[in-house]
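As you look at this complex, bear in mind that one protein chain is not there, while each of the others sits in place.
Now for chain A:
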Amino acid sequence: MALNDEGQTNYVTLVSSDGFEFKILRSAACIAPTIKNMLNPATGWQEARENRCIFKDINGIVLEKICEYLYYNEKYENCKDIPDLDIPPELCLELVMAADYLQGMASRRRLAKELVLSAMQFDRLTRFLNTLDLTC
């Protein structure tokens, strides 16, 4: 299997309670903080060694939707005017619990990225202001 720079597989396997397996990109899977932790090699957990996460409380239908969401989130990262992901009403309650378990999905990673961006902008503004001081 192809490995990335850190010697990890590009794809990981998510397994639902009823035995369905979803192979998805590691980058997408790690959007969910819980999955990211499970797959963190530093922990040495079984999940990290085998690149395989088993969710005993999430069934196949819900996990499929979660995978869909993870790709959706990755696709639209840094976009605006994004169409909402279509969620079947009957899945909502199960999905919201799963999302809670997976820790709100994504919002953290997004924040971190924004902060980095803005820090770089601050640098530029700093330089700009310094030039102003000189000229004034």
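In this text, a residue touches a chain if its C-beta (ideal position, glycine included) is under 8 Å from a C-beta of that chain, and two chains touch if they have at least 3 such contacts; residues count from 1.
The working rule: contacts and distances are computed from a predicted model.
For the chain that is left out, the UniProt protein name among "RNI-like protein", "DNA sliding clamp PCNA", "Superoxide dismutase" or "Protein DOM34 homolog" is "RNI-like protein".
Contact with the undisplayed chain is limited, among A:7, A:44 or A:83, to A:83. By the touch definition given at the top, chain A reaches the unshown chain through residues 66, 69, 72-73, 76-85, 87, 89, 92-93, 95-97, 99-100, 102, 104-107, 110-111, 114-115, 117-122, 124-126, 128-129, 132.
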